[in-house]
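Working notes, beginning with the structure itself.
Of the protein chains in this complex, one is absent; all others appear in place.
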Amino acid sequence: MDILKLGHVCKSFGNLSVIDDLNFTVAEHSVFGFIGRNGAGKTTTMKMILGFLPLCGGEIYVCGEKVVYGNTKTNRHIGYLPDIPEFYGYMSPKEYLKLCGQITGLKPVQIQKKTKELLSIVGLDGVNRRIKGFSRGMKQRLGIAQALLNEPKLLICDEPTSALDPAGRKEILDILSLVRDKTTIVFSTHVLSDVERICDTIGILNKGKLVLQGELSEIKSTYRQDSVRIELTDKEKILTLKEKIQRIPSVSGAEIYDKSMTFNLSGVKETGAKILQLLADEGMTVSKYEVLEPSLENVFLEVVK
Amino acid sequence: MKEIIAYLPFLIPIVAVELILAVTALVHVLRHENYRFGNRVIWIILVLFVSIIGPILYFTVGRGDE
Partner (left out) sequence: MRGYIAFTRKEFTEQIRTYKTLIMLAVFVVFGMMSPLLAKLMPEFLSSMAIEGVKITMADPTYLDAYTQFFKNITQMGIIVTLLVFSGCVSSEVTKGTLINILSKGISRSAVIISKYTASVTLWTLSFAAAAAVNYGYTAYLFGSHSTHNLLLSCLCLWLFGAFVISVTFFASTLTKGNYGGLLVTAAILGVLLMLNMMPESVRYNPVSLAANNMALLNNTVSTADMMAALGVTLVSTVLCLTVALCIFRKKIL
């Protein structure tokens, strides 16, 4: 079942078109990585899903229900973590979760149980001081706890890791992996390594359109372009090697970095054998021969060109 | 003057409330570093020497965001 469905969504601020005919669906129990550059329209899209911004065209469905701007009922299915979550500084984490629980309509017993459970998941159990002294990472973690309180079918996280240091980023990603089997996660980011760590499907947003969507593993294999890096012990010979290697027809895009060179090739096996032969004939000593994994970064840079 | 002393039982509660306001505000000024405008010295002076109005101004417009 599709938890989230966007059909022909358009949004412009004045004359500036931000989202232009955006279509995508997110299946239940998947982790959807919503990727785009800064300012690509990720936050705008998420705010439209939550009914915080009016649409200029198109429709959004959450769990089969249409999202209405202003007072939308669909938010009861959603847990939302804003990029920089803001809380009432004069409350303690427990009090804040209690307020959220009361608003969603949980029973007092449930609130107590869930609060305890969630605070320990996000590592804030036993923190009884008021939120005003919290670090960004702590606020982000409380944000996740708050978003998961009503056991939402859809958890929307807007750049949850962008403002954090590597340690904080790892904590957040670990927490998200912990909860992935309980809910569907839509996760926006421009940090590709985060996506590779936890997402199973991705969508790349560029110029208001989704330029690429699908399973992460499939995308990686479709966009597979084998590349090889050779590092020589002798720096002087690298230019000769480049020249000779470029004569092999299935090789393209050779680039030299200091003692090593990288190039793309088709058919690692056959062409690879030719290259090894060449190296032996020339009497070059190789310090490294590496077949490179296709990275999401390459895919991303290619599709947003 | 004698009459004013006679009214002391009435003046004391007023002074007490003013003191409570001033002290609460002073504690808050000293425990926080950010103010929407002004600096610590200005607020300490205002809160202590402008009775009632000083603390009110501090809590309503001077107090920084948490």
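A and B are the chain letters, set down in written order, and residue numbers restart from 1 in every chain.
By definition in this document, a contact is a pair of C-beta atoms (placed from the backbone, for glycine too) under 8 Å apart; a residue touches a chain by one contact, two chains touch by 3 or more.
Not measured: the values here are computed from a predicted model.
Undergrad: Given the contact rule set out at the top, which of the displayed chains would the hidden chain touch in the full complex?
TA: Computed over the complete complex, the missing chain touches A, B.
Undergrad: For the chain left off this view, which of A:14, A:105, A:126 or A:283 is in contact with it?
TA: A:105
Undergrad: Have a look at A:38, A:71 or A:285 and name the one touching the chain we're not showing.
TA: The one listed residue touching the chain not shown is A:71.
Undergrad: Among A:53, A:118 or A:179, which one touches the chain that has been omitted from the display?
TA: Within the whole complex, the residue contacting the unshown chain is A:53.
Undergrad: Over the whole complex, note the residues of chain A touching the chain we left out.
TA: 50, 52-54, 69-71, 73, 75-76, 78-80, 82, 84-88, 90-91, 95, 99-100, 102-105, 143, 146-147, 149-150
Undergrad: By the contact criterion defined above, which parts of chain B meet the unshown chain? Give residue numbers in ascending order.
TA: Contact residues on chain B toward the absent chain are 1, 3-4, 7, 10-11, 13-14, 17-18, 20-21, 24, 28, 52, 55-57, 59-61, 65.
Heads up, the rule we're going with is that only the chains that are shown with their structure count from here on.
Undergrad: How many Å are there between the centre of chain A and the centre of chain B, using C-alpha atoms for each centre?
TA: Centre-to-centre distance between chain A and chain B: 51 Å.
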